[in-house]
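Only one protein chain is missing from this complex, and each of the others stays in its spot.
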Amino acid sequence: MEDRKKLLLVGTSPHMLTDDNTRSIMLDVLIAMAPALAAGTYFFGFRVLVMTVFSAAACVAFEFLWQLLMKKRSSIGDLSAVVTGVLLVFVLPASVPYWMVLVGDFFAIVVVKQLFGGLGKNFMNPALAGRVFLSGWATLLNTYPLPSTDPGYVKLPVFGNIPMTNGVPDAVTGATPLVAMKGGALPDQGILELFLGMKGGCVGEVSAALLLLGGIYLLVRKVITIRIPAGFLLTFGLLSLLFPPAGVPAFQWMLTSLLTGGVILGAVFMATDYSTSPVGPGAQWVFAAGCGLLTFVIRRFGAYNEGVAYSILIMNSTVWLLDKYIRPRRFGSGKKVKKEAEAIMAEIKRKNEGGEAL
Amino acid sequence: MKKKSLGAIFMDGLLFQNPILVQMLGVCSSLAVTTSLINALGMSAAVIVVLICSNIAISLLRKIIPDQVRIVSYIVVIAGFVTIVDLLMQAYLPSLADSLGIFIPLVVVNCIILARAEAFASKNGVIASAVDGIGMGLGYSVVICIIAFVRELIGSGTILGYEVFGGYYQPSSLFILPAGAFIVLGCTIACYQAVRNRKAARKEALK
Partner (left out) sequence: MSEENVLQEKHGKNSSPFLDFAHFKTALILLLITGVVAVLLGVTNGMTKEKIAAIAAEKADAARKAVLPTASVFTDLEYTSDNVLSIYEARDGSGALIGFAVETGAQGFGGTVEQIVGLRVTGANGAYSLSVSGVSLLDISDETPGVGSRVSSSGFLKQFEGMTAASLAESFDAVSGATYSSEGVRAGVEAALDLAGRIIQNSGGIVK
């Protein structure tokens, strides 16, 4: 009996133990998102914080109830549902009604995550898919309140919905920088203002500075590698630098493009999601470059002024393909080794056919 | 091959071999026309009528049509037949043609029609083929009406054009768009499979 126990403990390499587990990784992600959440609360009011807590709680509740219903072991302790809930609020405008957050949470957790088998088996980023699902309520989703730094800022109610007339929220709203950029012009805000986050937009995407701070934390904690964020930002930045609209200074256009919309949020927190990004380093670079390219294409040629969510979701659905064809070189493999092996095999074959003993 | 009873043929079409849920036939049209229940009902009527008639016609001709050119012949017979019905309807029943007009050309390219001609009508007698047409047509209709019901309810907040939520509900245009069609179709198939698997498991447990 004792022997059998020992046998069962034998696993595949690497035979190393770390303290990392899903819970600790997710906790790191939550810590990294805290600065951006603080920025969102500062710019759009206390409603953001309440909405984030509400969304996280709803995601946990949906996961718990689903697993109870399906008689599965509950996995709410791993905090992944909390991360999904927070990320979903990050990609919504602060003025959306609470019921929309609830619907998005449901779609993200139950349909995108649990129906496909739970954590690690979903093929799309649940939070982004939740946001795209909500695009059916186009008017509500494309109305962005002004930030608190704007002279026209009006406080949003913390609880309850924003009153509406004819399906349009009454809140004081303004065009985001992306609207001006869709017209091929630089927005009113300068680079520094965009970097700090003084602009209309989704809750978590406004402050590039604090998002990057969170990204550095994740890099230091080795939760993510530099490959996906760097590949995404470099591809998108380079394309913006090379092809600015007519009459706009290229370098300024590149910085503006990188600092507006959800590019940094997407590159740091969305595209790096473990279960929806490739495993191999080469595949990760290709994945990231694809995200950057698609974002550029959608922003420039598409009907939408923002394409980060769609490009990440599209690249999510190519991950299986990238992992299949772009594999890291195994130790002891490669062209040179293969040639030598072939020579040896040919030798053996020759000898066998000759009837010689090996 | 063992002869099937007419009831079994009918139930195959309606449920066990449902064209959309099991055979994945006619998915294209089921995604395209299900934006409202009235559209789905129109398409259902067109498919049932054409499917029954084409099954009967192919079954009658099955001994004459040579094997090597059978697919061509089926298409010629079905397309010709549908076009004649379409023209007659436009001339003598213009109001019906108005509501069904856009579906008639769609029916010709609906793969259910050709698939049933090839898989069933070319091998079976006239009555069996007609019953197969009714079963398959109804099976298709039930499913597209379910999809259309859900899409119209969520996407427009109406059923057959009537407001049902009294203005409190904000419709989600996603469900009118193709993406919504795929989501609803996927969920419908998943539900069907879940029920079927559960039934099969229960049967297994009883053994």
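First chain written, first letter: the chains are A and B, and each begins at residue 1.
The working rule: a contact is a pair of C-beta atoms (placed from the backbone, for glycine too) under 8 Å apart; a residue touches a chain by one contact, two chains touch by 3 or more.
Nothing here was measured: the structure is a model prediction, and the numbers come from that model.
Judged over the whole assembly, touch between the missing chain and the shown ones holds for A, B.
Checked against the hidden chain, the listed residues B:77, B:106, B:142 or B:187 yield one contact partner: B:77. Only one of B:6, B:22, B:60 or B:177 touches the absent chain when the whole complex is considered: B:177. When you scan B:17, B:35 or B:124 for touch with the missing chain, the hit is B:35. Although one chain is not displayed, its contacts with chain A can still be listed: residues 136, 138-139, 142, 166-168, 303. Residue-level contact of chain B with the missing chain is found at 35, 61, 64-66, 68-69, 72-73, 76-77, 80-81, 83-84, 87-88, 90-92, 94, 155-156, 171-173, 176-177.
We adopt the following convention: only the chains that are shown with their structure count from here on.
Here chain B touches chain A in the complex through residues 155, 170-175, 177, 180, 183, 187, 190, going by the rule given at the top. Only residues 111, 115, 133-138, 140, 167 of chain A touch chain B when the two sit together in their complex.
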